[in-house]
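Can you read through this structure? Questions will come right after.
Note that one protein chain of the assembly has been removed; the remaining protein chains are unaltered in position.
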Amino acid sequence: MSSATVTSRATGTTETTGPGGAGQATSGRAVSTLTLSRALGAGLRRAMSDDEKVVLLGEDIGRLGGVYRVTDGLQEQFGRHRVVDTPLAESGIVGTAIGMAFRGFRPVVEIQFDGFVYVTFDQIVSQLARMHARTAGRVPMPVTIRIPVGGGIGAAEHHSESPEAYFAHTAGLRVVSVADPQDACTVLRQAIACDDPVIFFEPKRRYHVKGEVDEAIELDAALPMDAARVLRTGTDVTLVTWGGLVGTALDAASAAADEGVSIEVVDLRSLSPIDHATVAASVRRTGRLVVTHEAARTCGLGAEIAATVTERCFEHLEAAPLRVTGHDVPYPPARLEQHHLPDLDRILDGVDRVLGRGGVATR
Amino acid sequence: MSSATVTSRATGTTETTGPGGAGQATSGRAVSTLTLSRALGAGLRRAMSDDEKVVLLGEDIGRLGGVYRVTDGLQEQFGRHRVVDTPLAESGIVGTAIGMAFRGFRPVVEIQFDGFVYVTFDQIVSQLARMHARTAGRVPMPVTIRIPVGGGIGAAEHHSESPEAYFAHTAGLRVVSVADPQDACTVLRQAIACDDPVIFFEPKRRYHVKGEVDEAIELDAALPMDAARVLRTGTDVTLVTWGGLVGTALDAASAAADEGVSIEVVDLRSLSPIDHATVAASVRRTGRLVVTHEAARTCGLGAEIAATVTERCFEHLEAAPLRVTGHDVPYPPARLEQHHLPDLDRILDGVDRVLGRGGVATR
Amino acid sequence: MTVTDAPPSDGVARLLDADGTRHAAPDHDRWLEDLDEAALRGLYEDMVVVRRIDAEATALQRQGELALWPPLLGQEAAQIGSGRALRPDDFVFSSYREHAVAYCRGVELVDLVRVWRGIAACGWDPTAVRMASPQVIIGAQALHATGYAMGVLTEAVNASGADDPDGPDLDVAVAYLGDGAMSQGDVNESFVFAATYQAPVVFFCQNNQWAISEPVDLQSRVPLVDRSAGFGIPGVRVDGNDVLAVLAVTREALDRARTGGGPTFVEAVTYRRGPHTTADDPTRYRDAAEVEAWARRDPVDRFAAYLRGAGVLDDDEESRVQEAADRAAAAVRAGCTALRDPDPLTVFDHVHAQEHAGLAAQRAEYAQYLDGFVDDDVTEGQS
Partner (left out) sequence: MTVTDAPPSDGVARLLDADGTRHAAPDHDRWLEDLDEAALRGLYEDMVVVRRIDAEATALQRQGELALWPPLLGQEAAQIGSGRALRPDDFVFSSYREHAVAYCRGVELVDLVRVWRGIAACGWDPTAVRMASPQVIIGAQALHATGYAMGVLTEAVNASGADDPDGPDLDVAVAYLGDGAMSQGDVNESFVFAATYQAPVVFFCQNNQWAISEPVDLQSRVPLVDRSAGFGIPGVRVDGNDVLAVLAVTREALDRARTGGGPTFVEAVTYRRGPHTTADDPTRYRDAAEVEAWARRDPVDRFAAYLRGAGVLDDDEESRVQEAADRAAAAVRAGCTALRDPDPLTVFDHVHAQEHAGLAAQRAEYAQYLDGFVDDDVTEGQS
């Protein structure tokens, strides 16, 4: 095959910071501008200050402050018994976090990169996810597992995974994904405060995105952790995504608007439970759905969203829901990742196709 | 909540053996009647006789012959270097099987029960599934992982799982599921002969089902491992399932026929790749789809099948594809499993609903 | 009491020979100084009672009242000796065969069989008896115990303000595991974590010689007790059929943990005299002669012989104990057969601690489905 000369319809790929605290109730405090990774650190600091049962476990999270510096300064502040550098063994980390939860702690675990979560899969799906049900509600598992997730950063093998479907398919877990600094801080605090285990995905490619953050937002007044939100309203197509692709989706909506296509962008936020009500309400208005995610297509979250939307909105659908996703391949080497990841052009192509306009491929 | 008095529409739940070698080319040899578990043993014996690179690894597979006796007699016949009782460590089993494949072997691994596969998740999804791609095709991984799967047998915790979606979502693997003795023998031989890693699901509740088996069937002439098959034709609804529920689906189709509803039953057989062509062709005829599986609904295979059918058959669909599945709960204690597993009544309820007839729940 | 001086010569801590002869062993005896006759009789009664409960449960399984049962026959000393060494505030993370440990924790008799009847994933309230649900995934609980112990340390540090709390008196977590479990990654990782943090955890390994059909030498060609030293954890090998020796070494290990000395690994050498579970047929993989040989080292017989020799046990006491055992068995049976299946909708209970919209919808859907079956003229069903 000859390699193609790719001409993008995007005018630029400027990072957007997202809408910040859209839908969040603020307590009127002064806000500061933080990167997403600093916002996470701020959320951790506040959660630890609020509740001494909150402890952090992970590799390199102490002196180094984590490879993404999310926990920077926390060991200094809270000591090495609350910010615990662990041996290099992820099953050990999650397994001991479970034991600490038995003792009444609220452990927050850092898995250094998405690709290292599989070695602790059993402790997550067979133990953590089931302990509350297993013990008939006697032993809650308020464990938060932070996972830097996704690609687009030119990383080495096993550093760009999108394993969310594995966890969304696992009963007993909650799964959330943040896309902007305010959500990073607030949802992380909500996750830690939640009595259920939460898989908390941090999109690596957005760690450096800046935004205004109110660290002290009232958790109960804020948008609940399990709610989706409409980031941009539109009338022609509902575009659902989360995490790393939220910025791309908003860019795509802007680009489409220039061509007269009105896209409603939904940041799903919670991947388990999925806020089907918000998605379905949007699709009932637009009649069309595009879901985009980085993970492989087959049995990805896109399938679940498409299937459920079809169940709920069958009479409203003008076209079959359409998925724009990573291919069913192991994450490719960095120099090829742009041919794996959905980008603005592939999303717009999907939008065109769901509108019956053919799309790039058949123009 | 008051417990309900459940009246089943089924006249009986007699096990059906399935259609046996439907679509299989036989080489004219005499066939024998075997249980599904014996048929698996026969398949293993033949694969080992045909190719001395085939070795078996697993816990208790030697002298004991496996907890389901699938490997009964094989260590006696082939010796303890080809039928290897391993230490009690599943990651070790799959990891060493990968190493043996590097050396040119075709290991067949037995995971004793479905629930024990999670401790070796990394070796399967990060190593086995990717090694061929990682090495640019230089190192094939002809490893077959046999997993007794599913519920309905009154077993203890972790002994009734349906983890197929995890593997179907994992690029690089093939995933198959057998439902009758002939398929058990033939597809297992095909899986072992395949140069890709294959997750091979054996429905526990059908181990004792008997059927005629031709052990010597020509593999190339037989129905390919990745093809679905229509087990019963029908005109009103397409009912897709696999493995443990195939018998239930056929029973449901019989019961529905008595009420004048014509169900086409598709045994999916291959869960990766999915034979969407066969499914879509059926749905184009019937206009309606019900998928049933034991696994949790969210992000289960049913979502993938429903989404893809909607993509391919949107104009032909009379109703939204419908899923009849296990709930999004950890597998419940044995005495409650009938309230988790799809059974004849729940399937018929789904069929009624997809036909717009309300179904049990709303009658 | 007959106490001889001959020390065991096989590196195994042993105070009682198979024939009940008592050895003096100052290192161990000092942990048993408080044992008066009542305490000795108590240990004996414990062992007899749990053996009887175990037999009853096996019978209940044969009669279809239980779905499955993993018998502990032969392991009574290992479990009672260690279980009785614990303090109420210690916390146990066990595997599936530790019925006698659960008994020591004060678990209600009927609660011992709930899991095996297939009506619950955990028969008791773990926070009440301070024992987690039986773990089926081999070895996973070793990490939970270690994490629990890390939490104990963290609490102590937080409370004292000092990095190394002075003269601590810590609760201890105890992980029970089998010989087969020694091969699992999780168990070895738990040794790493326990050693690194010097967590107050005791790993109590019942080497009952078999992991289903696999003999222990398939897991290790060297004694299991040797494993822990390479992780920096002291190991001790004890005759697991000698309830006194088990009690002594467990007390010592607990004391080390309690006082800030970190983890200990105990290998209790014993034997699974019965099948792996009631679903197993051990005649397929092991010889009657081996089973016979271990029957002669039986922990209950041995302790009885010792107690009789020491004048602590006589026929009257024996029948009193047997009656207690019979009462316990009867209680298990009566409790078991009276257990009703849970309400169908409990399938959805406790999956989440806080409402999960997706599951709530499924619950409602299924409730509606079940309602569709209700015969209006039939009064509400069982349970």
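Going in written order, the chains are labelled A, B and C, and every chain counts its residues from 1.
One rule holds for everything that comes next: a residue touches a chain if its C-beta (ideal position, glycine included) is under 8 Å from a C-beta of that chain, and two chains touch if they have at least 3 such contacts.
Everything numeric in this text was worked out from a predicted model, so none of it was measured.
> Touch as defined at the start, partner being the missing chain; which of C:R14, C:H99, C:R227 or C:H276 qualifies?
C:R227
> Among B:S91, B:T144, B:S177 or B:T238, which one is in touch with the chain left out?
If we include the chain that is not displayed, B:S91 is the one touching it.
> Check each of C:M131, C:A195 or C:L370 against the chain that is not shown and name the one that touches it.
Selected residue, touching the omitted chain: C:A195.
> Since one chain isn't shown, list which residues of chain B touch it in the complete complex.
52, 55, 79, 81-82, 84, 86-87, 89, 91-92, 94-105, 107, 122-123, 126-127, 130-142, 171-172, 174, 194-196, 226, 272-277
> On chain A, where is the contact patch with the chain that was removed from view?
Chain A touches the chain not shown through residues 1-7, 59-60, 62-65, 67, 85-89, 91-92, 115-116, 118-119, 154-159, 297-298, 327-330, 332-336, 339-340, 345-346, 349, 359-363.
> Which positions on chain C touch the chain that was left off?
182-186, 188-189, 192, 195-196, 218-222, 226-232
The criterion applied here is as follows: only the chains that are shown with their structure count from here on.
> Counting only C-alpha atoms to place each centre, which chain is farthest from chain C?
Of all the other chains, the one whose centre lies farthest from chain C is A.
> If you average the CA atoms of chain A and of chain B, how far apart do the two points sit, in angstrom?
The answer is 32 Å.
> Can you compute the centre-to-centre distance for chain B and chain C, using the mean CA position of each chain? Integer Å is fine.
37
> Two or more other chains touching the same residue: where does that happen in chain A?
Touching at least two other chains: 91, 122, 126, 130, 133-134, 171-172, 272, 274.
> Identify all positions of chain C at which a residue touches two or more other chains, and write them in rising order.
As it turns out, chain C has residues touching two or more other chains at 120-121, 137, 185-186, 351, 356, 358-359.
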